[in-house]
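So that we are looking at the same thing, I have put the structure below in structure tokens.
The complex is shown incomplete by one protein chain, all other protein chains being positioned as in the whole.
Here the chain labels run A, B and C in written order, and each chain numbers its own residues starting at 1.
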Amino acid sequence: MEFGYSEEQKMLDESIRRFVNSEIPLDRIRELVLEGTGFDQTIWNGLSELGVLGVIIPEEFGGAGMGFLDATIIQESLGYVVAPAPFLGTCIMAPTAILAAGSDDQKNKWLPEIAAGNLKVGLGLSEVTGVRENAGVTFEGGKVSGKAMFVIDGECADGYILAAGKSTLVWVAAGAAGLTKTKLNTVDNTRGVVELVLDGVEAELIGSAGSEAAAVQKVIDAGRTALAADLLGTSQRMLERAVEYAKERKQFNRVIASFQGLKHTCATMAADLEPCRAMVWYAAHCQQEIADEATLLACQVKSHLSEVSTPIANDTTLVHGGMGFTDLMGLHFWFKRIGLSRQLLGSPESVREEAAVLQGWIAA
Amino acid sequence: MEFGYSEEQKMLDESIRRFVNSEIPLDRIRELVLEGTGFDQTIWNGLSELGVLGVIIPEEFGGAGMGFLDATIIQESLGYVVAPAPFLGTCIMAPTAILAAGSDDQKNKWLPEIAAGNLKVGLGLSEVTGVRENAGVTFEGGKVSGKAMFVIDGECADGYILAAGKSTLVWVAAGAAGLTKTKLNTVDNTRGVVELVLDGVEAELIGSAGSEAAAVQKVIDAGRTALAADLLGTSQRMLERAVEYAKERKQFNRVIASFQGLKHTCATMAADLEPCRAMVWYAAHCQQEIADEATLLACQVKSHLSEVSTPIANDTTLVHGGMGFTDLMGLHFWFKRIGLSRQLLGSPESVREEAAVLQGWIAA
Amino acid sequence: MDLSYGTEYDDYRDEVRAFIKEHGHKSPASSKQGNKPDTEDKAWQKLLIERGYAARIIPKEYGGYGGEADLLKSVIIDEEFDGAGVSKGLGGQGISMLVPTLLELGTDEQKKKWIKPTLMGDIFWAQGYSEPGAGSDLASLQTKAHVEDGKFVINGQKIWTSSAHFADMMFILVRTEPDAPKHKGISYLLLPMDTPGIEIKPLVTMTGEATFNEVFFEDVKVPTDQIVAKRGEGWMVANATLKHERGMLGDPRQSSSLLHQVVALMNEESVNGVRLMDSPLFRDRLLKLQGRVMAMQYNSMRLLTNDLSGNTELMPILVVKLIGTHLNQDICGLAIDALGELGVLYDDSKYLRNSGMWQTRYMFMLGLIIGGGTSHIQKNIISEHGLGMPREPKPQLKA
Partner (left out) sequence: MDLSYGTEYDDYRDEVRAFIKEHGHKSPASSKQGNKPDTEDKAWQKLLIERGYAARIIPKEYGGYGGEADLLKSVIIDEEFDGAGVSKGLGGQGISMLVPTLLELGTDEQKKKWIKPTLMGDIFWAQGYSEPGAGSDLASLQTKAHVEDGKFVINGQKIWTSSAHFADMMFILVRTEPDAPKHKGISYLLLPMDTPGIEIKPLVTMTGEATFNEVFFEDVKVPTDQIVAKRGEGWMVANATLKHERGMLGDPRQSSSLLHQVVALMNEESVNGVRLMDSPLFRDRLLKLQGRVMAMQYNSMRLLTNDLSGNTELMPILVVKLIGTHLNQDICGLAIDALGELGVLYDDSKYLRNSGMWQTRYMFMLGLIIGGGTSHIQKNIISEHGLGMPREPKPQLKA
């Protein structure tokens, strides 16, 4: 019985934390947010040097051959510093898709490139969980047409993995003929979310057309679990900043951390957040080891972390008073990342509804 | 422009408060709750002497000819001391029904008796808002059959006004042949709620069969608005007790009212409750003067007061610490009355849904 | 219970409506607010003052309309102008705060010199109260002024100074008596913004906008007669000003307007072909918010009645800011959640709904939860002034 990090995972956690804390300071976030691509080559190189880009890619395909929990350890740290890095799409969701549905050729073609940091992948599965603006992609005769919205990590991507309906996965190269990419500006400019309009664009099937529903679900589960880890990191940092600020800031001749009202606000945040840590561990563990629980845990961890994080975003800002509302402290980058993570790959409300169906509480 | 109590209403408010505070002390509640009839002749006589039993009954029928706001002023005070008195059913809902749908004969027969304190009426409309256990009453050939659950103020009643379906109102005498009354014990023993099982019981139509939907709605609106007033009084008293206790109770060498965490708990209760006062006034005003808004206000005031009161019931108990959990302070009578009022005549959730239909937001 | 304003006021309302019908087209667009008044703004302001729709109760000799205080007329003006989407004239803290303060505490000379040009938009004022280190505890402000050669010499920093970048003048609180107790050492000065030594830096907020500024003072010299009341009386003067500001934060008319916009949004927008209004979860949240908005609207009517009758009830006033600002943020939060992924769009993004107002307002409302006394401070005030609970005991001084 050992529920928690192994020694290796503790070391991984430390090294990734050391990296993000020293190499991705607030000033750098500020600059990168202005660019808004959700990508920075220097950060990406740094992650590559740490050997984590291929975290869940087997060694035979040039990856680190580590587990899903290792991936969420990294994602949590990226959330902790609101890092602009397309790790979620490229290093978690894309390999999950390729490993689940891809041919050996495809694995050999893409996975080593991803692990080496040479290939960045945007993921378009938004329409599987909710269709707006008549979006949706259809695959026919080797070509895809339609519209994919909210493509994760799409702005800097070299290629896209898209769901064409709920059970077909395709690969589309960036810059392919007939493909129009439009950046969708969101509150959170640390991520580059795009829309793709496809007009008979050449596409490569990943797996077979119409029979990859399980793989699509697996990618969504992976993405949701990783988003939960990201939320955990983001919220944890906000809480820490609230406490740090309260211990420094004086009003009425006392540090405000000594006021009970403010202490109770911080305690409430901490109490809500702390059990989330173990929940993210368990959900990550399930993605790899407990197939029966993987989807339920992905739903619940994503929606629960979203519900816990939203008040933390607000209350941490409140604890900072007027300063929290300014750009000066940069707190709002965390606030906004929580806002986007809450809605990506399904709002808490819609994701919980999936969990109800999954448990047979209601019909699909 | 005068939104609030008139001079007469201020005097009424003062006199009813004086009465309930001096004549209905906690010790008396304790005794009456053991009896559990929701009625006490001495209290009823006292209310009769104050001349308020006929508050909304016109003078021509022996009433006080006052308005609906006067009725909620009284109901609020009864809630304030969790008075066991069948005022809601007998003095508010029954006269509303008789005035809305009754013939002149019926008005002359029943209203003066109600105003004089000689006739107590239970109201059975629960099935209009939600059917459980296959309850429901049908009227045919001058007789009613079926089952009416959660009949308000039914335990001590001399007669019942029941909805037979959604658009028929009937009068049934207590003790009529074929009528079986069963007390439904609820958490709140200050009210006597019963079930009536009717097997071909002789009944008198109030208005015409099948055409009194508006009257039924009016009675429900009146009941909900009065329950909101009751909740206002009950919650107000809980808040006051929390503050009073906190100012007396010492822990760690300080009155606990000086601890900011506890102050913020009390401030939150007060801030949530205070605007409810004006809302109850407006809703009561609408029942009589603004027909277009009467039902919407009744829905919203009932559900909003329910939502505000539930945390007040919990937090006031919490402020009292272990003492709040005992029977010694009697706080739980207030706690429980809030629990029952929340559910009577429709839960907050179901009542809000009616408000949505009413506003045309969704189809019925 | 009488909810009508009476015949006299029905007539007045007709008059206001007729004015708006005839002249409304001359009204500047609301989007111009937050900028320096231009010719159009000033002409509109002049017309409004002539008709008594602006500067109603300010004496004629100082450039006002010279009418009597009449709360219901003010309410009618608000209702009709807001309802028609027509400008109520110049805003800004000069008109809303400095003018009433000068009327109450200024010298005759100060009134004559400042009020009329302020009303007419020829002098625009910035407010210099807040400081980075003095938020909830405003009286602990540290910007100092000492007297040298017949002038105050100001050094320090102000923050949250809206319109500082185009204002002509500033009314400012500075610490002139460093040895006095903190509330007694402050003075209230008036100074031109082009005085040497003033540096203005735009203060960007979380919404990305810069409607506020930081203002830095380095040896900024102000003649010693540019003071309102006496040295050390600035705190008293500021409180006289602040009392004119009450009740704006958390105004239920804004909540009601936001709520109507969410209703419209939820009727129009669909996900997976299902109208948002047909989602029981979002609909129930909407209905709960409607209940809260209603309660605050009737609370406002209660306050209006109290104002009319000279009745003072503290609690219904004290709760407005706390409840109203959270309510407004919650309404915006519903819109964002109901929109889901579309709700996180921002700036000029494709598919942006309602010009992105929901995210902007959601954050701005959080700013209002913080500004003007944070929710923590509001709860202190409610518990102490409203419920009579004791202040926290003073801490032991360290030996």
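In this text, a contact is a pair of C-beta atoms (placed from the backbone, for glycine too) under 8 Å apart; a residue touches a chain by one contact, two chains touch by 3 or more.
Just so it is clear, the structure is predicted and the values come from calculations on it, not from any experiment.
Visitor: If you put the missing chain back into the full complex, which of the shown chains would it touch?
Guide: A, B, C
Visitor: Per the definition of touch given earlier, which of B:207, B:233 or B:324 contacts the omitted chain?
Guide: Selected residue, touching the omitted chain: B:324.
Visitor: Which residue among B:77, B:126, B:167 or B:309 touches the omitted chain?
Guide: Selected residue, touching the omitted chain: B:126.
Visitor: Kindly state which of the options B:112, B:200 or B:261 is in contact with the chain not pictured.
Guide: Of all options in B:112, B:200 or B:261, contact with the hidden chain holds for B:261.
Visitor: Touching the missing chain, which residues of subunit A?
Guide: Where subunit A meets the chain not shown: residues 1-4, 6, 67, 69, 243, 246-247, 254-255, 257-260, 263-264, 266-268, 270-272, 274-279, 281-282, 285, 289, 297, 300-301, 303-304, 307, 349, 352-353, 355-356, 361-362.
Visitor: For subunit B, which residues touch the unseen chain?
Guide: These residues of subunit B touch the chain that is not shown: 126, 130-133, 149-150, 182-188, 195, 250-254, 259, 261-262, 265, 310, 314, 317-318, 321-328, 331-332, 335-336, 339-340, 343-344, 347-350.
Visitor: Please give every residue of subunit C in contact with the chain that is not shown.
Guide: 279-281, 284, 392-397
Quick note on the criterion: only the chains that are shown with their structure count from here on.
Visitor: Using mean Cα positions as chain centres, tell me which chain lies farthest from subunit A.
Guide: Chain centre farthest from subunit A's centre: B.
Visitor: Would you please write down the residue numbers of subunit B that are in contact with two or more other chains?
Guide: 259-260, 263-264
Visitor: Could you list which residues of subunit C touch at least two other chains?
Guide: Within subunit C, the residues that touch at least two other chains are 376, 379-380.
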